[in-house]
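After this line comes subunit A, so read on.
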Amino acid sequence: MDLLAQVLAWFANPGHWQGADGIPTRMLEHVEASGLSVAVAAALALPLGLAVGHTGRGAFLVGSIANLGRALPSFALLLMLIPIAVNLRLDFSTWPILGAMVLLAIPPMLTNAYAGMRAVDRDLVEAARGMGMSGLQVLVRLELPLAVPVLMTGIRLAAVQVVATYTLGAVAGGGGLGRYIYDGFATQDTARMVAGATLVALLAIATDVALGGLARLAAPRGLTVGRPRALPAGEPGTV
Partner candidate 1 sequence: MPGEPLIRWSWVADHPAEIGGALGQHLLLTVLAVLGGLAISLPLAVVAHRYRRTEAPITWVAGVIYTIPSLALFVLLIPVTGLSILTSEIGLVGYTLLILVRNTLAGLDGVPPDVLEAADAMGLTRFQRLVRVELPIAVPVIVAGIRIATVTTVGLVTVTALIGQGGLGQLMLTGFINLFPTEIYVGALLSVVLAVAADAGLLLLQRALTPWARVHGAGA
Partner candidate 2 sequence: MRGNTLRGTALSPTDAGTSPRSRRAATVALEHVSKRFGDHVEDQPAVDDLDLFIPAGATCVLVGPSGCGKTTTLRMVNRLIEPSGGRILIDGEPIAGRDPTELRRGIGYVIQQVGLFPHQTIAENVEVVPRLLGWPAARRRERVEELLRLVGLDPARHLRRYPAELSGGERQRVGVARALAADPPLLLMDEPFGAVDPIVRARLQEELLRLQRELGKTILFVTHDIDEAILMGDLVAVMRQGGTLAQFAPPAELLAHPASDFVARFVGADRALKRLTLRRVGELAPAPVTIAVAGEPLGAARARGGPGAPGHLLLVDHEGRALGWVDARGLPDDRPADPTTARPPAPLLEAETTLRDALSILLDAAGSPGIVVDDTGRPTGLLTVEAITAALQDGNGPGGTGEDAPPPAGSRPTGG
C-alpha cells in the first residue's frame, strides 16, 4: 500500500495541477484531440454509413473497412504513419497520432450507421413508401430516428477507442494523459505512471458513461432497444 500512498501524494501535490504538464492541461489536450478526431471521423463515416444503409449498395465496402479496422492495431497504425509524416516533413509528434485516431474512429461509426439503418424493419420502409413518402423523407423521418440508438453506440465505441489511442501518442512525443505514463515509465517514477494510467482509465470510463447517457437522451421516445448481445464474427457489427 506504499504505492497507493505515493500515488495519492502525487495527486495531492498542487504542482501537478498547474502548468503545461499539469493535470488540467493534459486532460484538456486529451479531450480536445479525441473530440476533434471523432468529429472529423464522424463527418466522413456517418454520411457514408447512412447512405449505404439507405440504398443497400456498398455493403461489401462497409464490411471490408470494418474488418480491416478490427485487424489493424491502433499502435501499428500510429507507428506506420510516423515514417510517412517524416517523409512529408510533418510534425511526427502530432499528425500521425491524429491520423491514427481518425482512421480508427471510422470503422465503428461506419458499421453502426449502416447496421442501424439496416435494422429498421423493411416492412416499415415499405409502408412509408406506400404512404407516399419520398426516399429522402423515409430517410429523415423514419430510418434516421430509428437508427439513432445503434448509431450512437458507434459513436461511443469510436470515442472510447480514440481516448485509448491518444494515450499511445505519448510514445511518439505527443501530449495528453499518456505523457504521465510514458514519462513515469522512462524516469522509473511509478507513482506518476500509475496516476497517469488511473486518469486515462477514468477518462475512458467517463466517456463511455457520458455518451451512453447521451444516447439514451437522443433515442426517440417509445423506442426501447435491447443491448446487442452476441457479436457475429466476420460481419460488420458493434465492437
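Keep in mind how these were chosen: all candidates are chains of the complex that A comes from, given by their letters.
What we mean here is this: a residue touches a chain if its C-beta (ideal position, glycine included) is under 8 Å from a C-beta of that chain, and two chains touch if they have at least 3 such contacts; residues count from 1.
As the structure is a computational prediction, the values presented were derived from the model and not from experiment.
When you check 1 or 2 against subunit A in this complex, the one that touches it is 1. By the touch criterion stated above, subunit A contacts candidate 1 in their complex at residues 3, 67-68, 70-77, 79-80, 82-84, 86-87, 89, 160, 163-165, 167-168, 171-172, 178, 181, 185, 190, 193-194, 196-198, 200-201, 204-205, 208, 229-234, 239.
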